[in-house]
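Please see the structure below; I have some questions.
For this depiction, one protein chain was excluded, whereas all remaining protein chains were kept in their positions.
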Amino acid sequence: MVSTLVIALRACVVTLVLTGVLYPLAVTGVAQVLFPHEAQGSLVVDERGREVGSALIAQGFTRGAYFQPRPSAAGNGYDATASSGSNLGPTSQKLRDRAVADAERLRKENPDAPGPVPAELVTASGSGLDPHLSPEAARWQVPRVAHARGVDPARVLAVVEANVEGRTLGVLGEPRVNALLLNLALDRQFGRAVEPVHPTGAAAAPVGASSAAGLEQP
Amino acid sequence: MTLIGWLQILLFFALVLALTKPLGGYLFRVFEGEHQPLPRVLGPVERVLLRLCGADARQEQTWTQYTVAMLAFSLLSMLGTYAIQRLQHVLPLNPQGLPAVGPELAFNTAASFTANTNWQSYAGESTMSYLSQMMGLAWHNFVSAAVGAGVALALARGFTRRPGPAGQKTLGNFWVDLIRATLYVLLPICFVYALFLVSQGVLQNFAPYRELLTMEGVKQTLAMGPVASQEAIKMLGTNGGGFFNANSAHPFENPTPLTNLAEMLSIFALPAALTYTYGKMAGDTRQGWALFAAMSILFFAGVAAAYAAESQANPALVASGAAQDGNLEGKELRFGVCGSALFATVTTDASCGAVNAMHDSFTALGGLVPLVNMQLGEVIFGGVGAGLYGILIMVVLAVFIAGLMVGRTPEYLGKKIEAKEMKLAMLYVLIFPLVILGLSAVAAVIPQGLSSLNNAGPHGLSEILYAFTSGTANNGSAFAGLNANTPFWNISLGLAMLAGRFLMMVPALAIAGSMVGKKVVAAGPGTFPTNGTLFTGLLVSVVLIVGALTFFPALSLGPIVEHFLGAAGKAF
Partner (left out) sequence: MSSASSKPASLFDASLLKPALLDSLKKLHPKDVARNPVMFVVWAGSLLTTVLVVKDLIAPRPDGAPLWFTVSVMLWLWFTVLFANFAEAVAEGRGKAQASSLRKMRKDTLARRLVDGREERVPAPSLRKGDLVVCEVGDLIPGDGEVVEGIASVDESAITGESAPVIRESGGDRSAVTGGTKVLSDRIVVRISVNPGESFLDRMIGLVEGAARQKTPNEIALHILLVGLTIVFLLACVTLVPMALYSGVPLSGTAVVALLVCLIPTTIGGLLSAIGIAGMDRLLRKNVLAMSGRAVEAAGDVDTLLLDKTGTITLGNRMATELLPLPGVRREELAEASQLASLADETPEGRSIVTLVKDTYKMRPRELQAHQATFVPFTAQTRMSGCDLNDPQPRSIRKGAVDAIVKHVQSQGGPVPPELAQAAGRIGDAGGTPLAVSDGSRVLGIVHLKDVVKGGIKERFDRFRAMGIRTVMITGDNPRTAAAIAKEAGVDDFLAEATPEAKLALIRTEQGKGKLVAMTGDGTNDAPALAQADVGVAMNTGTQAAKEAGNMVDLDSNPTKLLEVVEVGKQLLMTRGTLTTFSIANDVAKYFAILPALFMGVFPQIAPLNVMRLSSPLSAILSAVIFNALIIIALIPLALRGVKYRPLGAAALLRRSLLLYGVGGVIVPFVGIKVIDVLLTAVGMV
């Protein structure tokens, strides 16, 4: 019995060192050499070379000239240190109220948008950090973005289409557009949207109709 | 449901099928073969490691010795993880300066990872230092999977070993199984797999959390850490404890549809392969394929139900007037409804518990599928090892019923199933209703239980039921709205997880011990075959009947009632 405990203790130490220390260090070492960009978080820079986020992580957009990602339940919204879904169930009154409010706001912000509000714009993602929109949801926002930027919707739409990622191998996942990358592309093409930042700065913060404001020329 | 969705499901399953034989054959050679694979490279390492452990590799163990070794190792490793969490504030690799983990949470987490559950009452990125994640948690991801595999192998040996001339009653050596599973199987696969994950965008660094300004100039902090190395074993070891709170829904854990496929594959890979290994051990691979087939039938039933349910509109969203393209609440767009429903089925079929979508926000019936999957005993491929020993217990029950029905004393692989095995099998079966229903019933009426609920109405009961089911089934997924980080939940769930692990492993090992010495009865036309479709069908029915009959009343007050209420437009 005692000898078994001694073996168990030694086995703990052996496996701990092997799998808890050597293995992650080895992976880190090799990964830093082979895939330094990815290993560090796939950071992206804007047209001025400033690191503005990770290509994989959603960030809040409140300006009318930017495509808005899905609502986020991470922290107070898009908090990359507090990933989370809403965890509201299908008979949740809270969820129902939230969706109704979101849909109302979106309809008000996008008066020219075609058809009903896309489903993902009223549903919080699992992580709260989902950077993607479906191509339909992006297209739905095109009239608003084009209006805010004062450009031809067709040109905005072209940027959207250029940023659509298809299914991997034709079957895996869903076609999608990365909102952050799309907005970066817009800024590169049409100049940076500067105004206005709402005081809340957070997720589902209402984007006023007046937000279709000034564009800063590069 | 779409055709492409189904193609994705079929592609996934085809890959599982394709992996089963080669990987299962490899496992057989690792654990049972005369000639170890990779002997030149890793053979000496194995010997050195065993010598460092002080274990005599040639010494085979009886079931009691095996059990004692397994329990001793599990106990000490659990204490180790408890200590690491409690001391993380004074240990290195804590760039965020996170404080020590509280005692109840540390107990819950230590129990959780020791039991291969990886239930998380905490949010990884805001609670655990890099050192706690790597050494406290990822370590367990390896060894708890290895322990599970060991127990399954021991039970498989109990059934398949032919008693030697000396009345051999041993089941192998726990330490050898532990080291071999880690060294030959988990580590090499994980190393390659982790690098693949990094290539797709999964983090692997020791940097402090990254602060930057977003495009709109808002401060955003990106959590960092050695994620990929942990992610790989989290899936392969069917552990499921995410580095981050959102688990595999987090883009840093599961960035692309390709990683999603790989993660699902790695959940099923070892449990599926073990069925083939078992067939090889039984000297008849069809024995293994019969188990595989039963698991596959249940898998497809689950995924079809989940996919169908999640393709429906979420009743809570109907009022918004938004388009209803399946239920997207709590789902990541890159995976979509199909990728999420499939992942949810896979992760709860196997006792993984990683999630790429929030099960709490699934439709009532969509959430019922993961719940039922777990309540069936984690035998649909199941956890590494746990799936095999779980299904073998079900086999004992199926064989018993079938044996009686053909008028013969029941036997399996030529060994008679007698009162003693039935007693142990029933002990095993009883743990689930006892712990799950018992604790759920308590939590459903006391304020300490109810105050943690995130949803009201039937969904609240589902949250309770899901928590104890997940804990006892050693799954670890959650209806995550439940705030489990309270003393009541941390302690009750911690105990549930330990019960669901060890109170079930011990009867399984005892059955192994009782079977191994049994005389082998020659098979004849009067023995019904356990390697054909008929037996597969029977096994499926037994699994369904045992699970469904046990939990149907409770489920009917949770997801089932919720389904009808939701359809009628009720909300809570």
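Residue numbering begins at 1 within each chain, and the chains themselves are lettered A and B in the order written.
Quick note on the criterion: a contact is a pair of C-beta atoms (placed from the backbone, for glycine too) under 8 Å apart; a residue touches a chain by one contact, two chains touch by 3 or more.
Quick caveat: nothing in here was measured; it's all calculated off a predicted structure.
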Chains in view touching the one left out: B
Residue of B:Leu11, B:Leu52 or B:Leu557 touching the missing chain in the full complex: B:Leu557
Contact with the hidden chain (one of B:Leu3, B:Val90 or B:Ala419): B:Ala419
Hidden partner chain, touching residue among B:Thr2, B:Thr64, B:Thr409 or B:Gln448: B:Thr409
Among B:Pro458, B:Gly481 or B:Gly513, residue touching the chain not depicted: B:Pro458
Touching residues on subunit B - with respect to the absent chain: 397, 400-410, 414, 417-419, 421-423, 426, 429-430, 433-434, 437-438, 440-442, 444-445, 450, 458, 460-461, 519-522, 524-529, 532, 534, 537-538, 541, 545, 549-554, 556-557, 560-561, 564-565, 567-568, 570
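Criterion: only the chains that are shown with their structure count from here on.
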Centre-to-centre distance between subunit B and subunit A (centres being mean Cα positions), rounded to whole Å: 30
Partner subunit B, residues of subunit A touching it in the complex: 1, 4-12, 14-16, 18-21, 23-24, 26-28, 30-32, 34-35, 38-43, 46, 50-63, 66, 70, 74, 78-93, 95-96, 99-100, 102-103, 115-134, 167-174, 176, 180, 183-184, 187, 197, 201
